[in-house]
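Okay, so here's the structure we're looking at.
Moving on to chain A:
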Amino acid sequence: MEFILTKYHYWIYIVLMMIGFYAMIGKRNLVKKIVGMNIFQTAIILYFISTGAKRGATIPIVEHGQGGAMHAIHAVHYVNPLPHVLMLTAIVVMVSTFGVALALIIMLYRRYKTLEEDEILELRK
Partner candidate 1 sequence: MISHLEDVIVQTVGRILIPFIQVYGLYVITHGHHSPGGGFQGGVILGASFILLCVAYDINEAKRRMTEKVDTVFCSLGLIIYSGIGVICLVLGGSYLNYSKLYRILPVNPIDARSMGILGIEIGVGITVMAVMISIFLDLASRGEHEEGLE
Partner candidate 2 sequence: MEVVPSIRPLLAIAVSALAAFLILLTGERRRNMRELWTILASLTKFSIVASMIPTLLAGKVIECTIISLSPGIALQFRVDAFGIFFATLASVLWIATSIYSIGYMRGLKAHAQTRYFFCFAFALNGALGVAFAGNLLTLFIFYEILTIATFPLVAHKETPEAIRGGRKYLAYLLTGAALVFFSMGLTYHLTGTLDFVGGGFLRGHGSNSILRLLFATFILGFGTKAALMPIHEWLPTAMVAPTPVSALLHAVAVVKAGVFCVLRVVLYVFGPQLLSDLNLWLILAYFAAFTVIVSGMLALAQDNLKRRLAFSTINNLAIIIMGAALLSPSAITGGIFHIAGHGFMKITLFFVAGAISVKTHKENVSELDGIGRMMPLTMGSFAIGAMGIAGTPPLVGFISKWYLCLGSLEAKEIVFLFVLLTSALLDIAYFFPIIYRSFFNRPKEQGNSGFNEASMLMVIPLTVCAIISIILGIAPDAFFHFFQVATLAAKSILGIG
């Protein structure tokens, strides 16, 4: 019980990832594939952010700005900033991939007038 309560969040992310993963390799519609891609990446981002969490800690910004240096700062009071940083990067990467994917889809639509993988394969023959 204790085990489940402390680990279940990981499983939620993994289930999300798998939904996305299935959409990427299972669905035949290109847009659905891309949506799956986003779900996958978002789940990974959730996972990373969760690794930075600490009970009873606040956002990683020193209170009352410049004065913050005056009194000591303890690591336990602030959540781990590193995952946030990494995920900012990952989000940008995700957005960029998404943009390129949409561009490709527009190209494909221009050429084949459809976005169903099967129909495209038909037309390619």
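Please note the rule applied: a residue touches a chain if its C-beta (ideal position, glycine included) is under 8 Å from a C-beta of that chain, and two chains touch if they have at least 3 such contacts; residues count from 1.
With respect to how the candidates were assembled, all candidates are chains of the complex that A comes from, given by their letters.
Predicted, not measured: the structure shown is a model, and the values here were computed from it.
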- [ ] Consider chain A on its own, then decide which of 1 or 2 touches it in this complex.
- [x] 1
Task: Of chain A, residues touching candidate 1 in the complex - done: 59, 61, 65, 88, 92, 99, 102-103, 106, 110
